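Mind having a look at this structure? Questions to follow.
One protein chain omitted, others in place.
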Amino acid sequence: MPIPNTTEDPVAHPAALLREMVRIRCVEEELADFYRDEQEMRTPVHFSVGQEAAAVGVCAALRENDLVYTGHRSHAAYLAKGGDLTGMVAELYGKETGCSNGRGGSVHLTDRSVGFAGSAAILGEMISVATGAAWALAQQGSSQVVVTFFGDGASEEGVFHESLNFAAVHRVPVIYVCENNAYSISSPLSARQPANSPGTGITERARAYGITAERLDGNDVALVHEATRRATAHCRAGLGPYVLELDTYRWREHVGPGFDTGIDRPEPEVEQWLERCPVRRGTAALQASAPDAQEPTAQEPTAEELVARWDAEFRDEARRAVAAAKAAPYPTADRLTDGAYGRPAVAN
Amino acid sequence: MPIPNTTEDPVAHPAALLREMVRIRCVEEELADFYRDEQEMRTPVHFSVGQEAAAVGVCAALRENDLVYTGHRSHAAYLAKGGDLTGMVAELYGKETGCSNGRGGSVHLTDRSVGFAGSAAILGEMISVATGAAWALAQQGSSQVVVTFFGDGASEEGVFHESLNFAAVHRVPVIYVCENNAYSISSPLSARQPANSPGTGITERARAYGITAERLDGNDVALVHEATRRATAHCRAGLGPYVLELDTYRWREHVGPGFDTGIDRPEPEVEQWLERCPVRRGTAALQASAPDAQEPTAQEPTAEELVARWDAEFRDEARRAVAAAKAAPYPTADRLTDGAYGRPAVAN
Amino acid sequence: MSRTLTYWQAIAEGTVQAMEADPSILVAGQNVDDHKGSYGTTRPAFERFGARRVVDTPNSENAVAGICIGAADQGLRPLVVHTRADFMFLAMDAMINLASKWRYMYGDKGGVPVVMRGVVGRGWGQGATHSQSLHATFGHFPGLYVAAPASPADAKGLLAAALQADTPVVLMENRSLYPIEGEVPEELTPVPFGVGRLARHGTDVTVVAASLMVHEAERAADLLARQGVSVEVVDVRSIRPLDEDLICESVARTGRVVVADTSWARYGFSAEVAAVIAERIPGELRAPVRRITPPDCPAPVSWPLEEAFHPSAAKIAEACLDLVGSDGITVPVLTGVDAGFSGPY
Partner (left out) sequence: MSRTLTYWQAIAEGTVQAMEADPSILVAGQNVDDHKGSYGTTRPAFERFGARRVVDTPNSENAVAGICIGAADQGLRPLVVHTRADFMFLAMDAMINLASKWRYMYGDKGGVPVVMRGVVGRGWGQGATHSQSLHATFGHFPGLYVAAPASPADAKGLLAAALQADTPVVLMENRSLYPIEGEVPEELTPVPFGVGRLARHGTDVTVVAASLMVHEAERAADLLARQGVSVEVVDVRSIRPLDEDLICESVARTGRVVVADTSWARYGFSAEVAAVIAERIPGELRAPVRRITPPDCPAPVSWPLEEAFHPSAAKIAEACLDLVGSDGITVPVLTGVDAGFSGPY
């Protein structure tokens, strides 16, 4: 039985939130380049570039032993929860040193040591799994909360509703984080869900189960962070599940390193969302929050300078992870079927 | 392509509504006795005794070419839609003359000639099927509407939500009728869905898709009828789906002819609902609506006298249907696999 | 020590004992807590452990499967009960795409040992969607154990093994077996997956079966014994892993084999048994393999069609006679194992 963690939920400093967003941005951009240029990461990859505030704002409000389960778009949450970068990159390269030993690929990341429980490729699955994990932890007297990230598209799966209902009945300490980026691959929300009029939408569907739900700007990392702190407090107080619908936008194509601007998505729309870049907004917010915001001194770097410094640092970190992954061994074919089954049921 | 039916939606006379409820009540009670005493109807049967107002109120507002699909509790809607009684009873006896030729049983009734499209045993399935049927009819320019009956329990299936979402997006002319009898077999609603607080519940879940939804007393046949007329008008006007949540109560056990009072359900609760008998309430309403309600004359029978007369008539009808079913032939074993496949894809 | 229990009592007892031994086990399913309690199998556990550990669930098969997988991932051992196996199609994504692959997909760091019971309907007009045997369907996928116990002892023993396994398990139970009695050990003794059982020794022909068909095979064997034909009955017990050795040893001895099963022939249990023989010991066959299964149609409701639909002792006996070439003998009509039953389910 896990030991209840009684420390207060952390309040993250704006700089810490920004730094983590920059890290994820840099790592993903670097990986995208390698992915495209070398074709050595043989695993379909869904980048979160542009959506970093969701993972960072949420995970910064979690304790290390709180758990995260995600869908296919998993890198950002994995990193934000503290997942090992070299393990992730080695996984993308299919190496034995990968976080899933090269068996799972981009959509099946896991780092249990930091509470990143797992990601899965079939839409909606982890919504139910996270619900069950939180239910089990609560039954065992733990104060851990469980978070699951998924998209607007996954909310159309019946299992989302079945899970919400169950969580509401059993007051399960689970936080459902819907990253609403308005697309499912190329399909806009308007083709898949009724037009949003007052009292309708994903958040309202959750409320119809009596679940506390908030919809907010998912590119404002501070807002996301604060909302998540409300959510964790709610869950830990035994008040049941919580829903956060975070409006955001993905910059790259659905799967892979390219861009779909002007193909699947209109250019003006993309442009507008590039303006709302979570990193740039975080940078501006940090700058504004500095005591001497108006007159930067030579001693104190500006927020932009900080970001530039981090940028270099993290790109370097990413490239080192890539180099390590390349150097690492592949699993050997003689171990092909290992791990399909656990230990035998009975020794006999 | 079906010819659009342009006649006005019918307004049913209270006597007609009452008469139909009495008919269904009598038929089901008679069948329950035969079922229990003889064990010759070898098919699990879910009686609607106590819930007649839902089927009758709804179906009386439909045109003959409007369609009905139901779940397992199907007899009342089959009969209310005009389904052939002898075909239904023969089906329960597993005879070749059954409405599904003895292949389907109680949970797989069909009478296409009157728009009873079919019933199915797996919870929630027909919710999606009815949605698709209505979608197809609308695409073909028909003005038919499609109704599907299901229970509070079936609303917990993910397919209910997936179907609502689709119907809302495509403005499908389908009416979802949830007969909320507060139980799924022995399981009370409180064990399966969060406690109803304002803004929550099945009706509210529909509203979160922007679907017009009403919750009403499902044992008041006139209310149900009026609400359904609003629903059909809404659908035929191209305004999309409609949800009716009808509060009601089943009198018998979930499956079979017995009673579960004091076993699965508390006696006071059952008693209270027996008081709210839709037939008795329909009788009182009819009596109250008579011009000379206060001083019945010798010429005009009272509502109660009418009910007693119908009662005798319908019990007789039911017994004749039973006799006919018994006399009818069983399917023969040499035709066991017939009907598993349609005509071959290609003549060759 | 053992005494006589019915099949359902054996499951009920095994559930209670396993829950006593392991506080992480919980039962989840629709109406598991009511007075019927899944045909009696979950009621004693509810009486003993209450609603915290015997949990009535909403009608949400997909999420409930996923929720139980999540619970298994976080230290519980959920036993999910479906009163009809047919409902498990709705849980199939969770069971196949998640549970069966979990351990492998995440690099062998741990599994999600959820156990799912599904009851197979039969007779009394259960019909097309309430009587499917899905053991071969689930048995196709690596990463699961699948079993279909025939005897009360195995029903308890395989459940015990399932609840101790590190691997997710699907158990298929034919409803017609529930009233059948047999010796059952008092203790909770796991029966290992992948180990079949020679239900009866014989020399002329082997019948390979699982679940209810083991009993029909034994009745066929009784009948044929009186005609001088000696039938060996192999009860595979476990569908995955499958005890190929036991099957092949028996068939190598008798040279003739009938596979009797309640799943359809095509891509079903009987196909795999035949394939194992064709792969390993085709030279030992003195006659073609015979399959006794439902015909290629959904289950009908009407009584005479139902009788014709379900594989039976009589059909097994006829197939055995065909193989041994005893033309003169005719098989009397036998009623089904569950003939004493007065409905409804």
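Quick notes on this structure:
Chains: A, B and C, in written order; residue numbering restarts at 1 for each.
Going forward, a contact is a pair of C-beta atoms (placed from the backbone, for glycine too) under 8 Å apart; a residue touches a chain by one contact, two chains touch by 3 or more.
Bear in mind the structure is a predicted one, so any value in this text is a computation, not a measurement.
Shown chains touched by the undisplayed chain in the intact complex: A, B, C. Check C:37, C:139, C:182 or C:311 against the missing chain and you find that the one touching it is C:139. Shown as candidates are A:118, A:132 or A:158; the residue that touches the absent chain is A:158.
Which of B:43, B:110 or B:200 touches the hidden chain is settled by the complete complex: it is B:110. Mapped onto subunit C, the interface with the missing chain covers residues 62, 86, 89-90, 92-93, 96-97, 100-101, 104-105, 127-129, 132, 136-137, 139-143, 240, 242, 263-275, 277-283, 285, 287-291, 295-298, 300. For subunit A, the residues touching the absent chain in the complete assembly are 35, 39, 41-45, 94-96, 98, 100, 102-108, 120-124, 153-154, 156-158, 184-187, 191-193, 255-256, 263-264, 330-333, 336-340. Subunit B residues in contact with the hidden partner, per the touch definition given at the top, are 1, 67, 69, 98-104, 108, 110, 112, 117-118, 120, 122, 125-137, 139-140, 158-159, 162-163, 165-166, 169, 337-346, 348.
Following the convention adopted for this analysis, only the chains that are shown with their structure count from here on.
Per-chain CA centroids place subunit A at a distance of 42 Å from subunit C. If you average the CA atoms of subunit B and of subunit C, the two centres end up 36 Å from each other.
Counting only residues that touch two or more partner chains, subunit C has 57-58, 60, 62-63.
Residue positions of subunit B with contacts to 2 or more other chains are 156-158, 191-193.
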